[in-house]
Each structure stands twice: as C-alpha cells, then as structure tokens.
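Right, chain A next:
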Amino acid sequence: MYLNEPRQLDILKQQLRFKLNSNASAFTILIAFQLFALLFSFSSSSSSHYFDETSYISINAVTSTPHITFMIAWAFFIGVRLANQSKWNEAFSFVSTRLTHHLSNLLFMLLASFLAGFMVILIGPALRLLANLRYEEIDTLTSTITEAPLHLPLQFITVVCYTLLLFMIGYMMGSFSQTLNGYGGLVMIFFLSIIFFITFILGFQMIGASILFLFNESYLPFFLIKIIGLCTILFAISTLVTSHLEVRKS
Partner candidate 1 sequence: MMTIIECKNVTKSYRSKTIFNELNFTIKENSLTGIIGRNGVGKTTLMKMIAGFVQESSGSFEVFSERPFNSLKVSSNSIFVDDLMPFPQSMTMNDILNECRRFYFRWDHDLALRLMNYFSLHPQLKIRVLSKGKRSTFNAIIGISSRSPLTIFDEPTTGMDAVVRKDFYRALLKDYIAHPRTILLSSHHVEEIEHLLEDVLLIDNHKVLFHDSITALQETFLHITGKEQLILKHISREDIIATKETGPYVILTVKNQLTDDTLEAMRKDNIRISPISANEAYVALTQRTKGGIDDVFK
Partner candidate 2 sequence: MLETDHSKPIYIQIAEWLENEILEGSLSADEKVYSQYQLAEIFNVNPATAGKGLTLLLEKEIVYKKRGLGMFVSSNGHEKLLAERTESILQNQITNLLEEAKRLQIDYPQLLKLIEKAYKQQGGNI
C-alpha cells in the first residue's frame, strides 16, 4: 500500500493554517482588549488649572501607552493558551509531531507579533482622529513621519519584540502547566517568587533589574540580540519540557 512520506515543511504549513483557523478568537479578543484600552487612553490624565475666577485651562492627555500595555498582556495570555493541554491534544487529532506543533506555534506567534506592530502604528493616527472628534484643539506631542522618519519603524520593531517576548513567556508558562500532573505551572511560579523574594531581601531588586536590562538598551542591534536570545531560550525550555509529554486527557 502506498504510504505517505511527508516533509516537515508541508506538515508545518498545514499546522500553521490549522492554528490560524482555530485561534481566530484570539484576534477578536485582541480587538476587544484594544477597545477596552480606549477607556484608559482617553481618561488617563486630565488636569484643570484655574487662572482666575473666570477662566481656566483644561488639559486632557491622550496616550497610546495603555494600548501597548494591553497588547503585551494579550500576548502573554494567548501564549499561555497556545501551550495548554487542550491545544496540545487538538494538534494531535491531526497530523503532528511535538516539534511541528511547537514550530507552528512559534510561527503563529511571530505573525501575531507583526500584526501587533502594525496595529500600534495605526493606533497613533487613530487616536489623533478620535481626539480631534472629542476635543476642539489638539496638539500632537509625538513627531510626524517627516520630522523623525526612523521613529515609526523603531516603534514597530520595539512593539514586535516586546510582544514576541511576552508570547514566549506565556508559552513557557503554559508548557510548564502541562507538566507535573498539571501543577507544573504553579510550581514554576512558586520557585520564581522565591527567587525574586530572596534577591529582594538581599537588597537587589531583580524584577526591576530584569526589566531595565531591556528598557535601558539604547543600541538597537544589542536590543534585538537580547530579545532574540531570550526568546530562543524560552522557546527551547518550552520544547524540552514537553518533549516526552504524552497525549492524554487528564
């Protein structure tokens, strides 16, 4: 009987298509998150200043920061979901190996990160438009494309990087949650908390330091290397942790 001799690449493509179809809800959740973020971006800060009894200035600031924050949070949760047991079992209802499952998830998260980058670029002008509708006079504090042409691509790259990073952190957490009879996730959080707590007692703020490690990097290539390095490590851990995982419904 003729047996199929599939290539990894073909199965990878099929799995990616499948994941795009089955995770469509992730993108509707993203839109919901972004709409929710509007509440924060429009009411983040407003201040009124009284000059005298008859006139005052009211300043309302509209910022895109909440949108980016929500985007990154979304990435984390979707990352966790992609790695959970249901998705794992679903992948094996079709043709899959552990490697193709992880790689197709990685591709999915990459695509989603790029999507996040594009969204953020669009959010700037969108907010400006909404602000124009809401308020009479607006003053833009960010630069336009003619003033600082590199700002936009830089913003894009940064958002993609941070989104991917959070995807990876979530994915690793999700992978751990499948180990140790489902308690692996809690165990990992427990250990991490202990580490942070110990370093905190020792006077070294580890959470702050790890965030600054990335935030403070001003040289783009180094930043990219750091991100790619971190993501690779996180992804590798996720793959290793699940390499002998069985397909069971527990």
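Criterion: a residue touches a chain if its C-beta (ideal position, glycine included) is under 8 Å from a C-beta of that chain, and two chains touch if they have at least 3 such contacts; residues count from 1.
Criterion applied: all candidates are chains of the complex that A comes from, given by their letters.
These numbers come from a predicted model, not from an experiment.
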| item | value |
| --- | --- |
| Which of 1 or 2 touches chain A - same complex, any copy | 1 |
| Parts of chain A lying in touch with candidate 1, wherever the complex brings them together | 1, 3-6, 8, 11, 14, 17-18, 21-22, 24-25, 86, 89-90, 92-100, 244, 246-249 |
